[in-house]
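Apart from one protein chain that is not included, each protein chain of the complex appears where it belongs.
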Amino acid sequence: MNVLPFNAISSLVYLAQASPPAKAIDPVAITNQLLNGVGIVGILLLTGLGLSITFGVMRIINLAHGEFIMLGAYTTFVLQSNFKMDLLMTIPFSFLFTALVGALVEVTIVRRLYGRAIETLLATWGLSIVLQGVVKLIFTAQLKYVKAPPYIRGNWTPFTIGGQAIEISYYRLFIIFMALLLLGITAYLLYGTTLGREVRAVTQNREMARCLGVNTSLVDMLTFAYGCGLAGVAGTVIASLKSVAPAMGQDYLVDAWMTVVAGGVDKLVGVLAGAVLIGESNAAIAYLLNDPTARVIVLAAVIVLIRYRPEGLFTVQKRG
Amino acid sequence: MAQALGQVQQSSFIPKKWQIINLVALLIFIIFPFVAGTFQTNLMAKLLLFGILGVSLDLVWGFTGILSFAHGVFFTLGGYATAYYLKLNLSAAANNYGGTVPDFMVWNGLKELPWFIAPLQYFPVAIVAMVAIPAGFAYAIGSFIFRSKVSGVYITVITLAIASALTTFFVSQQAYTGGTNGITDVSKLILFGMVVPPIGIYFIILAFATLTIAGSWWLTKSNFGLILRSIKENEKRISYLGYDVASFKIFVWTLSAAIAGICGGLFVPLNNFISPVYLGVAFGTQIVIWVAVGGRGTLFGPVIAAILLGQLQNSVDRITQDWQLIVGIILMVVVLFLPDGLMSLLPNKLFSSSSNKLEKT
Amino acid sequence: MNSQASVLSVKDLKVVFSGFKALKGVNLDVGTNEIVTIIGPNGAGKSTLLDAIVGKSPVASGHVYYQGQDITNKSPHDIARMGIGRKFQNPNVYNELSVFDNILLALKGTHGVFSSIKAKLTTAKKDKIISVLDRIGLLEQGYAKVSSLSHGQKQWVEIGMVLAQDPAVVLLDEPTAGMTADETYATGEIIKTIATSHSVVVIEHDMEFVKQIAQRLVVLHQGEKLTEGSVAEVQSNPKVIEVYLGREQIDAA
Partner (left out) sequence: MKKLPHPKGLLSAITRRRFIQYSSLAAASSIVVACAKSGGDAAKDPAPATTGATPATASAADGKKGIKVGVMYSTTGSIAIVEKSLQDATFLAIDQINEGTGPWAGKKGIDGQMLEKVVVNPDSNWDLYNQMSKRLIDEDKVVCVLGCYTSASRKSVLPVFEEKDRLLYYPVYYEGNECSSNVFYTGAAPNQQITDSIPYCIKNFGKKGFFIGSDYIYPKESNRIAKAELVAGGGTVVGDEYAALGTTEFITIINKIKQAKPNFILSNLVGDSIPAFYKQLKDAGITSKQIPIMAFPTTEEEIQAMGPEFAEGHFSSFNYFQTVDTPENKAFVEQFRAKFGKDRVTNGVMEAAYIQTFFMAQAMEKCAKEKKEFTTANLREATRGQEFKAPQGTVKSDADNYHTYLYSRIGKWKADGQAEIVFATKAAVKPIPWSQALYKGRMCVHKTPDTRASSIVETKKPIPVAFLDKP
């Protein structure tokens, strides 16, 4: 029983020993690291945003979320390799394409399963296997390559300390900008428009909304499609950092979930909080120790967080 | 009439037809290794183990309503316990590096056996660890999360995080766990001074499976089972009747982890290795799929599903390399059209006893 | 603390939901074998009061005493085991189980994990369940799934559960909702029999029913106790007429 806690401690000792000559914590490096953490935050935010719509707003447990990210990346790949399209130009297309696929999925699968959360979870897991399989049949398992726009290259150096540069790559900045932009647009759509009001009405009380003349099935379809579209945009933006492959979405699924749940699913701002919390603590711990240890610690912290605040960081306590 | 009433509630009562079916099924499994080849016997033993692993998940999910993706974790913890035992008992001739320190530890610079692994070279310790480590870990987690207001999908997210974190942890602790490779090159299982042949392992697994199913049947038919089902339907209500829901959840969760641990422990002598691949979310999901396809809340469903899906994958692989696409389609079809799983295809008459009228006594 | 005299005693109870004060310091005493009926408009805090007593809603300040023991913010199952039974506003029963199983679950007992595994269905238990089923008139439907019953019948099942639980204090939240006049009357008679050996707290809207059972009436309004007394006293209280009934007479219902 106490094997595990001991292992955890001994692992830190072991890692410390395995590391090269102990490095002093360099203020420049740690600043750089925290700034770079913004890049991780951007990716988490981008991948979690779609999920915060499908899960946070609609309460659909969508395990195929990673595959919608993958579909977005492939859309960009296809457009880029066939029409030499700029990555930025492909964003609307990957949004539309994944949203379309999302709408189809909603109509054929998800719609039949409202109110049966576990069934949705299983069906979307099946869907994720199928989407991967189909993409693999079309494009083979070979890695594909997406070019970043040539004008978003290099590093931005806000200042230097003692000749050492504090810097962050423009592409990371672009990611966080895109993420915040999409967050803003989503917040506006959800809280500032009639459609958004209808969405919230439907998710809070389907029957009542229907009585008030809201076309609930249309609202459901649009909302789900929008969430999937956001995942598609995430896929496009991430694609140029890594390579495109059928199984690429799997890497993001667990992290996106943690981001959404840690921040709190009821408020859109929760996903931002979750991303900042997980991204920056990951970056800081990874710098002090290493990446795998950081991941273990952050996941453990998220478990503790859920235990004590299941409603997330940014949700008010509810009656009962 | 009072006796008739008793029948329905007593755990020992099993409808006759169903008894016969069970006996026939058991007979088929006993004859199976003598008819089928080495490979099929080995595969069937593995699928039986996976099926029982499904049953262990079914106890917490199908009966109690807690969906867990972490059952692979308990399985793997039990597996590592026996894997260390078998590895540490590898004959000196087979250990390239001599001494008692396993090869993967030598590669990672360990000079001597860590104290927390060393006791596992003794058979009784390993057997106890195989059950106690997963059960103890489950108990710790269970006490932590079930004694709070966390429920439903959040529990599931926590299990996702546990599976993900432990995978990363086991992979990164290469010196102690063998990393991604896990523990390989283990010795054969030796009981009473004899190497257990594959068919012997098959029968050990069959005996374990029979016992687990019988035990689970008895458990779920008891008052305890009734309480589990009430927790699944409405866990708040039952606490106002004076039941401490958390302790019931912790108990069934720990019990289920213990069963999963034994599955893992028996898996190693069968398959000769254990690795973090069984810790991960993907394997955890596979267990969930066996239960979902077989039928939640049925004890035979997960076993039937594990065997059918395993055999299906084995035969479809001969036709197409894209067999997991087909598994995905089947999963979607089952969820959409057969929400209660394969077991719901069986006629209800098999399970229901004739209903009785209640009379005043 | 005059909790000696009363079985259940609520002192200056406050319950707050995210800033909203649902109960603003309520006092209540329930004597042995007494029926206390709580009335009040929607949102008065009636159900919240019961929730706070059984440990469902967290108490911000104040205390709940049961037989002199402080049970404030104890866990629901502990409170239930001590002897406080509750029936919820909407029938809160197990639809997937049979009526028999619902009553079986509620049966007074140790309720531990291991005792439940070992538990056998003894003749005594069976007799008890059958007598409860008989009393709530569902003997015929004993093996039927609860989901197949009508709304009123489900109410009966839950009343049956409370009977099987045999608590010292019975809390009933609108036990007659969805019942016909005859059924309501029968329920009232059952409650009266219950009160011969239990203390009962009832939340009710139906004034006919209130008159049938009520010994003492408590009026809640906006999280505060407005007044209490006999039916006649309450009916004639000008404050009650003012805030609760408005222009209407209390017995117009």
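By written order: A, B and C. Residues from 1 in each chain.
Basically, a residue touches a chain if its C-beta (ideal position, glycine included) is under 8 Å from a C-beta of that chain, and two chains touch if they have at least 3 such contacts.
Just so it is clear, the model here is predicted, and its values are computed rather than measured.
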item: Full-complex contact with the absent chain, from B:Lys46, B:His71, B:Lys249 or B:Arg296; value: B:Lys46
item: Touching residue (missing chain; options A:Gly48, A:Gly102, A:Pro292 or A:Pro310); value: A:Pro292
item: Absent-chain interface as seen on chain A, which is shown; value: 18-21, 23, 26, 28-29, 32-33, 36-37, 39-40, 43, 132-133, 136-137, 140-145, 147-148, 153-155, 167, 169, 171-172, 240-243, 245-248, 250-251, 283, 286-287, 290-292, 294-295
item: Residue ranges of chain B at the interface with the undisplayed chain; value: 37-40, 42-43, 46, 93-94, 96, 103-104, 107-109, 168, 171-172, 174, 178-182, 184-186, 271-273, 275, 277-278, 282-283, 314-326, 329-330, 333-334, 336-338, 344-345, 354-357
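Everything that follows uses one rule, which is that only the chains that are shown with their structure count from here on.
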item: Label of the chain whose CA centroid is most distant from the centroid of chain C; value: A
item: Chain occupying the middle, per Cα centroid; value: B
item: Rounded Å distance between chain A and chain C, as computed from the means of their C-alpha atoms; value: 48
item: Cα-centroid distance, chain A relative to chain B, in whole angstrom; value: 32
item: Multi-chain contact sites of chain C, meaning residues that touch two or more partners; value: 56
item: Residue list for chain B, restricted to those that touch at least two other chains; value: none
item: In the complex, chain B residues that touch chain A; value: 67, 114, 116, 132-133, 136-137, 140, 144-145, 148-154, 156-158, 160-162, 164-165, 168-169, 171-173, 175-176, 281, 285, 288-289, 292, 322, 324-325, 327-332, 335-336, 339
item: Parts of chain C lying in touch with chain B, wherever the complex brings them together; value: 54, 56, 75-78, 80-81, 85-86, 88, 92-97, 100-101, 104-106, 111-113, 116-117, 119, 121, 123, 126-127, 130-131, 133-134, 139-140, 142-143, 161, 165
item: Contact footprint of chain C on chain B as seen in their complex; value: 2, 5-6, 8-10, 219, 222-224, 226-227, 229-230, 233-234, 236-245, 247-248, 251, 355-361
